[in-house]
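A short write-up of the structure that comes next.
Then we have chain A:
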Amino acid sequence: MHRVAMRGALVVVAAATLTLAACGSKSADGGSSNANAGGGGTTQTTETGSAGGGAAGSAAGGGDSSAASGGGSAAASGGGTASGGATAIKPVEQISPEGAKVEQKSASNAANPAGDGKAKCSGVNIGMAGALTGANAALGINILNGAKVAIDEHNKANPDCQVQIKQFDTEGDPQKATQVAPSIVNDKTVVGLLGPAFSGETKATEPIFSQAGLLSLTASATNPDLTKQGWKNFFRGLGNDNSQGGAIANYMTKELGYKKICVVQDDSDYGVGLAKVVTETLGDAADSSCAAKVKTGDKDFSATVNQIKGASPDAVYYAGYYAEAAPFVSQLRGADVKATFVSADGTNDPQFVKQAGNAASGAILTCPCGPAPADFAKKYQDLNKIAPGVYSVDAYDLTTIMLKGIDSGITDRAKLIDYVKSYEGQGLAKDYKWDDTGELAVANPWVYKVG
Partner candidate 1 sequence: MSTPAAASGKPQARADQPKPAGGKEKIAIGDRFRLWWNSLSRPTQWAVGVPFIILLALLPVVRPPGISTVGTDFGGVMAQFGMIALIAIGLNVVVGQTGLLDLGYVGFYAVGAYTVGLLTSPDSPWNQTGDGGWLSAKWAWLAVLPIAVAITAISGLILGTPTLRLRGDYLAIVTLGFGEIVRLLADNLDTLTRGGQGLSQVAYPRLGESDTAMNGVFAAGYSNGGNINNGVWWFWLSLLLIVLVLLGVGNLERSRVGRSWVAIREDEDAAEIMGVPTFRFKLWAFVIGAGIGGLSGALYAGQVQFVVPTNFNVINSMLFLCAVVLGGQGNKLGVILGAFIVVYLPNYFLGRTEFLWWNINGNAIADYKYLFFGLALIVLMIFRPQGLIPVRQKLMTYGRQIWLAARGKRTKFDDNPAGSDKPGSTAAAEVSR
Partner candidate 2 sequence: MTYDREMREEGLDSNAPGLTGDDDEANSGPAPSGYGQIPDEPVDVDVTAVDPSLADPEHVAEVVAPQREIRTAEGAPLMRMEHVTMKFGGLVALDDVSFDIKRGEILGLIGPNGAGKTTCFNTMTGVYRPTEGQVVFDGRVLGKLKRNEITRAGIARTFQNIRLFNEMTALENVAVGTDARHKTSVPGALFRTTRHRDEERDAIDRGMALLEFVGIGERATEKAKNLPYGDQRRLEIARALATEPKLLCLDEPAAGFNPAEKSALMDLIRKIRDDGYTVLLIEHDMRLVMGVTDRIVVLEFGRMIAEGLPDEIRDNEQVIAAYLGVPDDESA
């Protein structure tokens, strides 16, 4: 008898839940449909990527990232009032390494992958290596999709030069990447590589590409060490962690006038490296008594929050990804810590705003990546059915550069390296010109603000 009763109760509860869920998915649709559309990012396992591994979704910061659009009204009660309006990440300005504002140029002179439409080529392709599956896939997909926009424009305009983009999935795992790299090298139609995406896998595979003389143009690996290895084929299409960290540190002390800053880092390559640069550049402004380390995957920061609360700083700098930054900033605000929350490209993601809600507002985020112009965003959306994410624009620019090289008649790997080495021109995101080591000659990060 008990058994029957219990079963009955179970069934009733389960049915009720299902019913609720079914109705609910409809009523809550508006606010939640893009909960995951922006793509993911790192969750628990950050692998070894140093480049904003978690960064994903729209960095454009434009109105399209309707992250927390509208206060949801509790339909059941009718009287529910949720605080919070439309908050989003909006670009503020581009800053120099000294933290000063840099005037932007108009993007109208940006290189166009379409070219003059008369290019002729055959059997020449571009490779793309990065995480396309696994926990870090979002970043790789942002890059791949950005590149696809450029390829699409190029191929439509140049019927006699159809270039393909060949995808190679590394899962962001160094060992996996060393398995994939020989396949890329052995594909003789690949004259240039967009990637690898993460710093860890770049470290592991670049000897292979270097040996093979294959151009490796990364849109996201930002570990400063990478350009110090003497690889002649490696070029970084954006500022490294040093430039980003140094600039924001100076920006905080000089432009914003902060005197006391707590630097908190996660345990990723990216977070550790970034925190080091920021702490060094901040000098005395970095308060070592409230510097803290957290772990990727942590959701509870009570000890760190308490420590920071005791120090009452002007700002908290977080070097890490949004998955931890969101609960961290929520808990800071929950404990009445009013200090400005400052972070970098790992946090520069709509998910950050979605998950932190109002607690995110006022947060200052940097990114070596530029905001996506509206017409690029539209093309991207049309082609890929989702909004552009972090590094999509940069991937587009870098692919464009390689395509221009191919259009100029280059069919072998060595010549493409030379072409990129001497390249100079404007892109959608920034100006591209590399120094001898493969770093951008000028790499000014962007400052964004959540508001």
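FYI, a contact is a pair of C-beta atoms (placed from the backbone, for glycine too) under 8 Å apart; a residue touches a chain by one contact, two chains touch by 3 or more; residues count from 1.
A quick word on the picks: all candidates are chains of the complex that A comes from, given by their letters.
Computed from a predicted structure; not experimentally measured.
Participant: Please state which of the candidates 1 or 2 is in contact with chain A in this complex.
Facilitator: That would be candidate 1, which touches chain A.
Participant: Give the list of chain A residues in touch with candidate 1 in this complex.
Facilitator: Going through chain A, the ones touching candidate 1 are 45-48, 132-134, 137, 167-169, 173-176, 178-183, 185-186, 200, 203-205, 207-212, 225, 266-273, 293, 295-296.
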